[in-house]
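One protein chain is absent from this view; the other protein chains keep their places.
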Amino acid sequence: MTNSENLRKIIEIKPIVKVGGAYDALSAKLVETSGFDAIWAGSFAISATHALPDASILTMTDFLRAAENMVDSCKIFPKQNSLLKNSIQKLLPEKDFVAKIIAAKESKKDPNFMIIARTEALIAEKGMDEALRRAKAYEKAGADAILIHSKKNTPNEIFEFSEKWDEGIPLVVVPTSYSSVKISELISHKIKMVIFANQSLRVAHYVISKALKEIIQNESLDEVKINMSSMEDIFNLQEMYKINDQEKMIENDLKKMGYVN
Amino acid sequence: MTNSENLRKIIEIKPIVKVGGAYDALSAKLVETSGFDAIWAGSFAISATHALPDASILTMTDFLRAAENMVDSCKIFPKQNSLLKNSIQKLLPEKDFVAKIIAAKESKKDPNFMIIARTEALIAEKGMDEALRRAKAYEKAGADAILIHSKKNTPNEIFEFSEKWDEGIPLVVVPTSYSSVKISELISHKIKMVIFANQSLRVAHYVISKALKEIIQNESLDEVKINMSSMEDIFNLQEMYKINDQEKMIENDLKKMGYVN
Amino acid sequence: MTNSENLRKIIEIKPIVKVGGAYDALSAKLVETSGFDAIWAGSFAISATHALPDASILTMTDFLRAAENMVDSCKIFPKQNSLLKNSIQKLLPEKDFVAKIIAAKESKKDPNFMIIARTEALIAEKGMDEALRRAKAYEKAGADAILIHSKKNTPNEIFEFSEKWDEGIPLVVVPTSYSSVKISELISHKIKMVIFANQSLRVAHYVISKALKEIIQNESLDEVKINMSSMEDIFNLQEMYKINDQEKMIENDLKKMGYVN
Partner (left out) sequence: MTNSENLRKIIEIKPIVKVGGAYDALSAKLVETSGFDAIWAGSFAISATHALPDASILTMTDFLRAAENMVDSCKIFPKQNSLLKNSIQKLLPEKDFVAKIIAAKESKKDPNFMIIARTEALIAEKGMDEALRRAKAYEKAGADAILIHSKKNTPNEIFEFSEKWDEGIPLVVVPTSYSSVKISELISHKIKMVIFANQSLRVAHYVISKALKEIIQNESLDEVKINMSSMEDIFNLQEMYKINDQEKMIENDLKKMGYVN
């Protein structure tokens, strides 16, 4: 079963699909091992790790390289590529956005690849009707799911949208601003996927800043009271032991063949 | 004054040069803004962010791309490129290591570029005499500083080495295993540079793992009690405001030229 | 003197600046050694070597990597980076194109870096007046030269444009379609730069196709009667001898230091 088949199946089976944001292979692997269903490779976080604004300065080549690194490190796990959605996030004229969805649909090689169309109509304060109208247009154009965005600090407008959404394709949300919403509430309001887009980036930013400042201010590393993973934890992430196993196997083969005593 | 001139000058002037480990532009910029004198772009941490062991799987091209990203984001700050040192870290035969230092010296384009030769003789338990002999050979071959490594949990063998080191070029240490050593002790034992190589990686690994697990286990993001930077902190890192300023400037110019009302 | 200073100076001094098209380091180095004044790193030819149409499929990252390879191999020579021009080649609304020129001007770090604004008004059959009006607007916005394009098979409309062009900044042409025009005619019509954009690509495409077909059809390589450079010619291009010299130098140093007999 491929990653894209997996994602379609999980959306059908699970009450809600949990997606964790990642920006490099390390964070992607931690998303995988923490129990998330899929990985969100978002342009905002990837840009941030390049210390660049998310303003089309990095190119699709750069995002693909970042996503490749994540895919290479997360073998068994389904993952979801957000590149398309991110590149079409601005409130383009409906016609242009529809054209992009058609182009994406036409160039799909894998029928299970999901196109998730994101609408920022609510964020741009175009109103609920425009948001619903656009979402329906995107579904008609070939979108496999709708990501509905809100900048409100409660989930009310998201829930209003989901109540009025009677189409077939599932809804996806990113509760960055309305972070108090409960998973159970999302499920009861017919949300099929929730993306925790930038928390891994923001906790890392916070703790690195703090640790570096403390290292500068203290007389020794031991005085820095911030938890850190051990070198062994990092070796595990890197699958260092696997390299050692391979080296032993080669050594054994060389012994059998008489090259080593 | 170029980065490499800066580094030479700082080594002369400061009692000790503090170097912070980084693995991408975000962590490099945090090293810079936290008050460190230079950035350590080490192969171990860069490999870890690719979820790969530090075993020559990533190539020099990959390390250079990572270092380029850091250099691009840290304009005013001196930085130190550890790539050479890391690629020659194994206990090669002395002749081979000397050949590498000569090759590096011959291909220097910038006379201020520093070659820091790392010896692992103490780690390989070859004894103090071998460590000193190698360090002298590396200086003779053209090294500009010696990185002396120890895996002991006290700085004693490092201090014994520094007492016996009467050569001209400065000594560099990485107190990962003997983390209780005080900066003032390093200074009084003639150490000129201290590298905090992997703490930024390890605190990030720890906190990302923890945050992702809590997101999975809790009903809402608000129940996750881990500090994280605000979106504004990330925008600052990305210099988002600069893009906005540039856009306004262009808009103003277009107004003056009559294209916009 | 930097590359960009060089280009400005050459435009002042020479009756006409000859620019040769290249798409990789090999072709760039051949442009350099053949006596051209500058290198044209065009998006059309670079896309063609990726077997892709010149339709924004390759990204700026890809073009920059290609240009980097060329710059790295052509040390002493001035060269001209056409990336900007190519990315803005479509007949955008005048306001949008002017905005791009302003943005480019504002983000210049090197005052000698030249912005060459390309207008396709004649190709789009918008008429001579529109072409002149646009070119003046581009100069006002900060362009350092105007590339005036024509798809006619005589240079007449180019010459009409140059006669009517009484502004200060120089004119640049690409005589792909009007290939019979003489250099002396261009000079007498106030053209300051001529770009031979795609001939190196097209002769290579022709001869590789022909050679491969003949190899398939003949019984031996010796029966293929197509001229090819010797292995020594390629070694010279690669500066293979330089590597050998460096290896000898290192060997000598190792001898002096007693590591080799």
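The first chain written gets the first letter, and so on, giving A, B and C; residue counts start at 1 in each chain.
Simple rule for what comes next: contacts are C-beta pairs under 8 Å (C-beta built on N, C-alpha and C of every residue); 3 or more make two chains touch, one makes a residue touch a chain.
Quick caveat, the model's predicted, so the values are computed rather than measured.
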item	value
Contact with the hidden chain (one of A:25, A:39 or A:98)	A:98
Option from B:59, B:217 or B:236 whose C-beta touches the chain left out	B:59
Residues from subunit A at the interface with the omitted partner, ascending	94-95, 98-99, 102-103, 106-107, 137, 140-141, 246, 249-250, 253-254, 257, 259-260
Sites on subunit B contacted by the missing partner chain, in the whole complex	58-62
Where the missing chain touches subunit C, by residue	18, 20, 24-31, 33-36, 44, 47-55, 69, 72-73, 175-176, 179-184, 196, 198-213, 215-216, 219-222, 224, 226-231, 233-235, 237-240, 242-243
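Methods note: only the chains that are shown with their structure count from here on.
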item	value
Interface residue identity across copies subunit B, subunit C - same or different by half	same
Rounded Å distance, subunit A centre to subunit B centre (Cα mean)	29
Inter-centroid spacing, subunit C versus subunit B (mean Cα positions, whole Å)	38
Contacts with 2+ other chains: residues of subunit C	none
